[in-house]
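This is the structure I want to talk about, given as structure tokens.
Omission of a single protein chain aside, the complex is shown with its protein chains in their original locations.
Right, chain A next:
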């Protein structure tokens, strides 16, 4: 199958899968959910920080300690593999497998639509956090930019990790939590370079003191996050290309 000129359109699989995901995410229910998450995050942070002399510290603690280092890893590691596994379980992946597209391209499409799906939850939460931070006057433009860039990279990296785990096993949720406990909590606390294998370590360094606007932005940490994500993405694509999956079942062939 190809276009009128007989040539296959570039990145067609990625475009097609993203279009599908955008359609799913723009249903009324999905948009309402988006608004609720944004509003409730904003309201919650406003309540926590309102009329408090230590608003800045509390905001920093919530943003980094709770949101960036706990919510994001756990949510993304348990959600990222869902796109591929959901299609396998429903059997809708059969419609993709019989198309003249490479498995690597399909996997890239799964990753990007998984990333988009995760951002559709994380995004409104970030909007709420940002709005609350501005209203409370505890974060500046530079800080907000850092928060957004780091969060998007962290989401992409953890989604790639979860995707690779999902390509390997249907028990991606359990394995994702195990990964979080072992690598993100365990390795991150080991000094002498080992901690660099944990995305959380880099995220924590990038977001440290973000509400105070004092720290410099270390690109090296961002590259580490991107690198870990890229390795996970490559690994996931390799596993997906080489595996035989039993459609409609949670077991691998």
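Following the convention adopted for this analysis, contacts are C-beta pairs under 8 Å (C-beta built on N, C-alpha and C of every residue); 3 or more make two chains touch, one makes a residue touch a chain; residues count from 1.
Criterion: contacts and distances are computed from a predicted model.
Between the listed names "2-hydroxyacyl-CoA dehydratase", "Branched-chain amino acid transport system / permease component", "ABC transporter ATP-binding protein" or "Nitrile hydratase beta subunit domain-containing protein", the UniProt record for the complex's undisplayed chain reads "ABC transporter ATP-binding protein". From the set A:96, A:121 or A:134, the residue in touch with the chain omitted from the display is A:96, counting the whole complex.
Across the interface with the omitted chain, chain A contributes residues 1-5, 8-9, 12-13, 15-17, 19-20, 23-24, 27, 90-92, 94-102, 106, 109, 244, 246-248, 253.
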